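With one protein chain removed, the remaining protein chains of the complex are shown where they sit.
Labels for the chains are A and B, by order of writing; each one numbers its residues from 1.
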Amino acid sequence: MNTPLLVWIILAPLLGAILNAGFYFYHIKKQKISDKIFSIIGTGTPLIAFLITLYLFLQMKEEGIIFTQNLFTWISIGDLTIQMSFLGDNLAIFMSMFVTFVGWLIHIYAIGYMKGDDAFGKFFAYFNLFLASMLILVLADNPVILFIGWEGVGVCSYLLIAFYYGDKENVIAGNKAFIANRVGDFGFLLGVVTLFFAVGADSLSFSTIEANISNASSELLILSGFLLFVGAMGKSAQIPLYVWLPDAMAGPTPISALIHAATMVTAGVYMVARFHFLYSGIENIGLFIAYIGAFSALFAAIIATKQQDIKKILAYSTMSQLGYMFIAVGLGFYSSGLFHVFTHAFFKAMLFMGAGGIIIALHHEQNIFKIAQHRAQLPIIHFTFLVGVIAISGIPPFSGFFSKDAILAAAFQEGEYLLWGIGMFTAFLTAFYMFRLYFIIFVAPTKNVSQHIYTSKTITFPLLVLSIGAITAGFLNYPAIFGGETMVDAWLVQLNSNVIHMSHSTEYILMAASIIVAVAGIFVAYKKYAKFDIYKPESEKGIIANKFFVDEFYDKIFVQASKKLSTFIDKVVDEKIIDGFIMTVCNEFVSFGKKVATIQNANVRFYAGFMLVGMSCIFVYLYILLGL
Amino acid sequence: MMTDIVFVALSIFAIAGAIVMILSKSPIYSALGLLITMLSIGGLFALLSASFLFMVQIIVYAGAIMTLILFILMFLNIKEEDLPKEPKKYSLVALGILLVLPLNILVLKAVSNLPEKDLNIVDGNFGDIKPVGMALYNNWLVSFELISILLLVALVGSIVLAKKRKPKENKGEQ
């Protein structure tokens, strides 16, 4: 059903961004504007977007309709037309609900976090722009509009990672994020083109592609499915394009919370779910996606066990959880994967915001051992952090248990025992390193306690709200065996996901197994770290602590080679060969011209002689011509 | 019969004078050679029944122009060292003969294809002063007037060119 409201979900934050940008220019050029104005615009617009989404959601729940809105025809070439239109179906409104809600909360948090910063207005302008791009991505009606949002979030991620651009390291991290994303985007674009070519329809909207998908040959579909996933690899930080995510922690914590935990990195999972009609038909690619997810999860978990920077541990944990989501969507369990996206958004954002609160309170200290040495009394943050850590480890009845367990059961049901095994081991490691983090920061004995601490309501209020979500969100998809209605699965029925249907006893055993694994992880962490001597921190040597040297490997293979190639092309090919060739031709012309110019020697007799030579030739010719 | 001999003699004088003119080292000798040629050509005009032109040639060419040339030659007071050195004179002459040959062959061949006619001397109604004057003033009046303007220009021009310059740094004023 057509509605004019749909585009306002996007336009509200977009206008907020433009207004904030305009005010910020005024602020730096002419006259200072109080931070309050930026805050009000910056947090008001996501709230408006959330309220509209909520309104549409309630209508959809009542009447079971989907919303569309067509603005105008954007591209019309030959047979192909691409409309600038938006689609608010169940999946889109589901994503948009938690994106706007969590986004709104993090905007409030950012008011407290960024207080006193000179570029306060610029931050909120970028932040709103990011939210607008993410909503374009989620509400898009065809892959091209989705790509606009896809690129938009990439740009905003770059702008925000390099926000403190005075420090060159941050700029390098921003570049790395953008370039790694670009590699993925290239794959995505090729995938869309291949899909368009394979399907051969006259419009590119998702519904048209879905209707015509049987026209395409399966090789082309496999190719486009693979290429689209390359885009997801880049955006959602899976192997091999994950290298930007740890370095992206150089940006301010609110953006780590929003972009790199709850929203942008889940865009890849959303995209695979959106293309469910494509991936259902090519199961080999689905299996490939699941394996990439599993290995990324394991890899990230191993590295996280030895990291010492609080935000980097959380970054690797994000990558690991994203791996779980890809296992789910790869095997066809789209709604389970999206449910894990939903719960992960809550507890990961909360963990990041808690970490940010600690960092701010201790004046930007990020090493966990040093944080422990100067431990501050922050009760609310302590409480919410504990909630988040328990949720992510998968302990019932917190939300993480239900979503993670659904994925593991799916892997087991499909007979992919290797995936299930990797998932279980990673769950053990997840519990281990998350509790390691908790114990070191909050529990291990320390000598001094900091006195001057800074915290504010804008920091603690979102944490409390999210903790409620982290605890209770699991009940939205309460499994059938416990007598609940799987509401999320029912809502996302359009995706034709596979469902769990095994005997109750198997399910109970699997659930018990995952709980045992998580508790085992907590126990090992407790034994090792609850009484850890934080004044002798762990060494930073060893292959795991150095992240398996992947960055150095990439640097050698790709970066150095590209540098050598460009230096070669610049110095040898451009200067010597091309310039040399052209300049030689030029110089030859000039010297030839100089030689010819010596004929003009101003000697009149010489000129007369030359004229005579010419005339003789003409006379000889005339003689022959006249045939005398 | 007589006319043939006269023609041959005049031709030989004309050509000999021309050859002397281009081969002499001293310009005075060249001028004298040219004078002989002028006079011979005047004679040839007379053989062709152009009596008026015979007189004009003698008066204007041989009498005025050659005199002017000889006058300027003496006026400049040319010494031996002022004359240019011309080492390659004869080789250039040979080259010139080679280059000028095609034109000659072409013209002579073309002329020899014209029908034969008798070129005896005719009487005074052709080539005398009165017929030439009538043709000049009746048919060629505009050219005549233009020529007189040209002579005026030449007159003024030569005076302007040879005028004494304002006292800057002068070389060799009289």
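Here, a residue touches a chain if its C-beta (ideal position, glycine included) is under 8 Å from a C-beta of that chain, and two chains touch if they have at least 3 such contacts.
Methods note: contacts and distances are computed from a predicted model.
S.K.: According to UniProt, what is the chain that's been left out of this complex called? Choose from "OFA family MFS transporter", "NADH-quinone oxidoreductase subunit K", "CysO-cysteine peptidase" or "BlaI/MecI/CopY family transcriptional regulator".
M.R.: For the chain not displayed, UniProt's protein name is "NADH-quinone oxidoreductase subunit K".
S.K.: Would you write out the residues of chain A that touch the absent chain, in ascending order?
M.R.: On the side of chain A, residues 597-605, 608-609, 612 touch the unshown chain.
S.K.: Could you please point out the chain B residues that touch the chain left off the display?
M.R.: Counting only chain B, the missing chain is touched by 3-4, 7, 11, 14-15, 18-19, 21-22, 24, 27, 30-31, 34, 37-38, 41, 44-45, 48-50, 52-53, 56-57, 60-61, 64-65, 68-69, 72-73, 75-76, 78, 82-84, 86, 89, 92-93, 95-97, 100, 103-104, 107-108, 111-112, 114, 116-117, 119, 126-127, 131-132, 135-136, 139-140, 143-144, 147, 150-151, 153-155, 157-158, 161-162, 171-172.
As a working rule, only the chains that are shown with their structure count from here on.
S.K.: If you average the CA atoms of chain A and of chain B, how many Å lie between those two points?
M.R.: 101
S.K.: Across the complex, what residues on chain B touch chain A?
M.R.: 96, 99-103, 105-106, 109-110, 113
S.K.: What residues of chain A sit close enough to touch chain B in their complex?
M.R.: Its residues touching chain B are 609, 612-613, 615-616, 619-620, 622-623, 626, 628.
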